[in-house]
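This is the structure I want to talk about, given as structure tokens.
All protein chains of the complex are present and in place, except for one that has been dropped.
When the chains are written out, they are named A, B and C in that same order, and each has its own residue count from 1.
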């Protein structure tokens, strides 16, 4: 079976998430990176492509040109990864979708809801895949948690507690990663709610299968001069009566990448934290806490589906991310993909979440609907 | 130095918290239990007193009589512990305070704000001590955290995250402890917000020194038929700009007595959990997390003040509770007590918290002021 | 029921373990400290007694006199606690046993095997109780582990891994606690193997019910000039074929009071650590690790027998120690005591362990028998 051909927009020298996408695409041997518009600066695009072994004739500096040229080649790319800052997601995504090329787009889907809707429209028009890389949902134990909850092992869900705390923006820092994330022109109106809050919101929804209907949000920009939120305290209400809390922060000293999800239902509860993703706590009502391990005793079908190595041999962030790429490959090849890959629906829900947070906070923390009109 | 003489109202056979108060009073050898109105049922009061070695002539079934009689005796009690359900705090507290006898009263202060204010009034009138046993504030590392924050080690506080999760009421259970706590006539209008939410709220305030000014609360009674809240999701705003989240639940499967406090400031963060109270995580901005231990390296004066045994030899719940009794003894003896014992101010603040939660939730989760009129 | 009357030998001002015994004796309200030979220095003995509220006529400076006088009093002590350095255990223990007074003696039993055997002889001669306060065996989860193993829940035991690591003697320190423990004239020939190694050895035997038959020991005095071992690496063989490792160290930087026991059998395994004694890991072959909590789901009869407060409310070192005093009281009152209190057999086994370690190490780490002749 031939490797699928991957293109990339963004991800030139100095970028972070582009390198992650490349590692993830490479891990399972399903993809080959063959083309890129890695930077809008022509020289940088060329140099970055050379670093990555991309042939000079497929090193573009303009994504429109790339979409046209790749669509025209017999050996054109099967899919493109979009790893630019948020405000630069929509235009290339739409260009490639219109050119008939599948898209894997980093999260959040876009900088504005309008952009996201235009992307969704382009996706529908040509029927190509548009995958949003909410990578945390691909950890094996998260897949397992989703399956356990769907199977009723937690009973009816009552509370969903999710948090994503970091501290790398606790001060007024300036670097490539920080700059665009704290610039509303590039990140969109949401700061930490967009960058990490959407991950937390998505994770909660994917694992529980619940739809959030309302929220009340208290957003702060604690660092003086910061133009976007760096801390968000949010109450959530879900269809069916479950309640939730979501905390996202990039200024919580002592947290590196503290994404944690707890879900409690009438019959059981789970607790999982991303920094040690190979274990998950599971309690049945009236029983002791059990430490489930990735692929260990009690693993479900979904929990076993993407294992590369046995229990006790830790898998990490790249392996979870790679699972998205492996599943995208399977999807493109027309194979069935067991667990739902995050797609347009997840992307749009994230954009509504950001908008509702901002509206709620602007209204002094008043409750806002999350239901699409 | 003679032991102080302690009386007790409530705490007869089958009670829980009365036994805890007795163990706590006994641990440091400062108190002797000599009188009690342990039950309003005369026979039960007598039998309970006998079990506890209380002389028959000091085994009362009526607390009014007890207050009169003890005040009249030359060897009358120095203080009384009130360990009845919430609705029975005010009357005995007032009776003893008026009789010139110090009071240690379990939390929350009362079943209603009116009762609490009457207690406060009685306290002021005679100048006797009224201590509210918010025992979790007496853990050595909590005392240390308070001192560290006061000394500026965390910088300016930004977020206060506190939660108190249990699961013993996850189903519709009936027993002595559950019954009164879920009966608004005895517990007051608050269910879990009164029983454990006030602990969390008090702890957050005591440790940070911050005053909460507003809250938005989403209360639920998840168990069908339950008349009081069993889960509370609360956003907090503090004077000076810090923000907080408080979660209290008695229906979160997998939690035994999960009181946890995290505080993050401009310069550092702490993380402490009651179930292993002998360690606290402390991170200075830019440094690694440090595991501070009770009395271990980095311990402050307040963190060392109440140690009974060296680091590594775990102290627990009873030791913390006992510290309140030891400090009450010192106070009554006219000695100086370094860290503030929880008193009337803490008690009233807790009552305002309960009232605001209920008002907010009744108004659909709208923000409510916590500031006294 | 009257409180039992307790005397104490040792434990004057500045001592550590004497205070622990007093707290432990007081906690459950079964004992009253009424007499003491708290120091061999008469003035210090008097002052210490005054601090503790002991009547002047029962403040002795000579334990022989104390044994005689107390045995003669109508209200004489029921039992005596011996909390002196090791070399001063035997003489007072024998004096009180001969005077017909029960003895609770700190561990190890004595400084030499000869002393220990003389104590055992005195115990047998008068039939009074001689309890050795191997307190770690009284933690509820340890009692539970013992019961689980006895009930076959781990199957046939294969490995016993026990360690007790501290770091307070990592340098050449001098203080009251360090001085006698590092002086062979007072501690006996064993340093850390006597002070903490015996605890580990005892715990392993009590929990598993296995008898160690042979050992190979590598003892070191890592701190220059130290006259007794401060680190011990030991291999163990048990009757029936199980094997073990024991590590005791007082120079392992990063360890406060790190006593940990792991036992693995054909059907299951457990893991328990003293610093958080309220949880124990239990794995059934083929199942996930379970976190058993003190008194929580899965608690056995023995695990519930000594609980003072519910799961999630941590009990600690003093509570475990207090259980020994409560059980000693029950024993003296003629009540049945479910789990075996550590007694003469445990004490003598500990002395044989020390002797075998020293002999093995002296022989270059050769194997030594632990079987009594």
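Just so it is clear, a residue touches a chain if its C-beta (ideal position, glycine included) is under 8 Å from a C-beta of that chain, and two chains touch if they have at least 3 such contacts.
These numbers were taken from a predicted model, which means no experiment stands behind them.
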item	value
Per the touch definition above, residue among A:155, A:184, A:286 or A:311 touching the missing chain	A:311
Hidden-chain contact residue, picked from the options C:158, C:186 or C:226	C:158
Residue of A:61, A:274 or A:290 touching the missing chain in the full complex	A:274
Contact partner of the left-out chain, one of C:264, C:313 or C:352	C:264
Chain C residues that touch the omitted chain in the full complex	154, 158-159, 161, 167, 170-171, 216, 218, 220, 222, 231, 233, 235, 237, 241, 243-245, 247, 249, 251-255, 262, 264-271, 281-285, 289, 364-367
In chain B, positions touching the absent partner	282, 286-293, 296-298
Contacts of chain A with the absent chain, listed as residue ranges	1, 16, 19-20, 22-23, 26-29, 53, 166, 255-258, 274-278, 293, 296, 308-319
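Convention: only the chains that are shown with their structure count from here on.
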item	value
Middle chain, criterion being Cα centroid separation	B
Distance from the mean Cα position of chain B to that of chain A, given in whole angstrom	43
Inter-chain centre distance, chain B versus chain C - centres from mean C-alpha coordinates, in Å	35
Set of chain B residues in contact with two or more other chains	255
